[in-house]
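Shown below is the structure under consideration.
Now for subunit A:
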Amino acid sequence: MMRKVLVTLAILGFALALLPLAYRAGVQDRPGALAAGYLDDAPRELGAANVVTAIVVSYRGFDTLGEVAVLFAATAGVGAMLTKKRLGPDAASGRGTPATEVLRTATGLLTGLLVMFGVYIFTHGHLTPGGGFQGGVVIATAILLNLMSRPESRLSHGLMTGIESLSGAAYVALGLLGAIFALGFLDPRILPIGRVGSLLSAGSVPLIYSVIGLKVGAELSGILEALKGDRE
Partner candidate 1 sequence: MVNPLYLFAASLAAAFLLPLVDKLGRRVSLALVYATIAAWGAVALSYLWALLYAGVGARAFGTAGFVAPLAIMLRVGPEEAAGLLAISGVGLLAAGAMRRPLAEAPIGGAMTLITALMGMSGIVLTRDLFNLFVFLEIASISTYGLIAFDDRRGALRAGFKYMIAGGIASALYLIGVIYVYRFSGHLNLDMAAAAPGLFGGAGTIAVFFLLAALLVELKPFPANGWAIDAYQTADPGVSAILSGASATALLLALWKVMPLLGEAHLAAVAGSGLATFAAGNLAGARQGRARRMLGYSSVAQVGLVAAVAALDRLLGLGGLRFTYLVAGGLLLNHLLAKTGLFLLSSAIGDDEAARGGAAGKRGEGALSPFGAVVAGVLAAALVGLPPFPGFWAKWTLIQALAGRESWWLIALILGASLVEAFYVLRWLIAIVKGEAGALAKGERGTIEPGAPIPARIRLGAGALAPALAAAALVVSGVMLGWNLSVSDPLLWAPFAAAAILFAIDRAPGWLKSLLSIAAAAAFGWLAYDRLDGLRQLFAIMLLGGGAMYSFAAMYKGGARRGLHPLLSAATLALGSVLVAETPLGFFFAWETMTLASFLLVLRGRESRAAALSYIVFGLGGAFLLMVGLVAIPGAWSSGSTGSAGAGWPVFLILAGLLVKLGALGAHVWLPGAYAESDDEASGFLSSSLSKAGVFVMVVALAAFGRVLPFQATSMRILGWIGLATALFGALYAIYQEDIKKTLAWSSMGQIGYVILALAIYDQAGWTTALYLALNHFLYKSMLFLAIAGVIQRVGTRNMYEMGGLIKKMPFSFLSVLMAIIALSGVPPLSGFGGKWLLYSSLLEKGWYIEAAVAFFASAVAFLYLFRLIHTIFLGQPKPSQAMVREAPLALTIPQGLLMVVLFAVSAFPRLMLDPIMRVVGEAFDPVLRFEGSALVSPLGYWDGTLSMIVTIAVFALCFLWMIANLHNPQTVKQFNIVYAAERPFRPETTHYAWNFYAPYEKALGFLTRHRGERFWAAVGTGVDAVGGAIRRVYTGNGQTYALHVVLYVVALYLLMGAL
Partner candidate 2 sequence: MEPTLLGRIGYAFVSLFVITNYGLLLIGSMARISAKVQGRVGQPVWQPYIDIIKSSAKRNAIGHGVMFYLGPVFRLAGGIGTYMFIPAVFGSVVFRNFSDSGDLLLVMYFIFFGQLGMALGAGEGGHPYSAIGVSRGLAQMTAFEVPFALSVIAVAVQYGTLDINAIVAAQQGGFARWTLATNPLAVVAAIIAFLGMSGHNPFSVVIAPQEIPIGPPTEYQSNLLGMLQTNRAIFNGAKLVLYMNLFFGGATNIVAMVIKTFLIYFVNVFVGQAFPRFRTDQSIRFFLGVPTLIGIASVIIAVI
């Protein structure tokens, strides 16, 4: 009872702090100077049609590198925690009910499409909404469908690790190339910025997003597999 009162009080108090803040912030009527700067400069400087992508991959590319590191750390943590040895034999697969016919059929149909779609998303991140993470998640969805439809199936752990490691290393290498051939670490202008709107534009942004997509896909798949509980 006491606890409920306290929880209520805590929620009310938090609302008291949060709501006025949100209310007073209101709705902007025009972007600030920084935002306007990005909007005006990104296409010209980087040749990226998608300004958000320009920000994510280059201006604030260091954030993205960190973001990759976060996901990587989570994968490593999950991988270290959820091994078959630690979870015990009971926790391993085989508990779930077998997949239904619908799921299995759909999986067969969708897997290829999903992978293709994922690749599309991350290769076109500089042009359209989307990018490496989104693409990677879509690819991981394909893996998830497969894990669900055939619980006994195994991912090739070595392959996953290899993709993950190498694509991560490739990202770092691309960043370093920026430092060597362009103006700084993670500078995408190591390749010609091209014409705004074309696939081969925005310097190395498509490349970076591709390796990110691969890495994220592999990592998320790894996490999903680990959660299944039968990793060696």
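Candidate selection criterion: all candidates are chains of the complex that A comes from, given by their letters.
FYI, contacts are C-beta pairs under 8 Å (C-beta built on N, C-alpha and C of every residue); 3 or more make two chains touch, one makes a residue touch a chain; residues count from 1.
Here the structure is a predicted model, which means the values were calculated and not measured.
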Subunit A: touching candidate in this complex (1 or 2): 1
Subunit A - residues contacting candidate 1, complex: 3, 6-7, 9-11, 13-14, 16-18, 20-21, 24-25, 28, 32-34, 37-38, 41, 58-63, 65-70, 72-81, 83, 86, 161-162, 164-166, 168-169, 172-173, 175-176, 178-179, 182-189
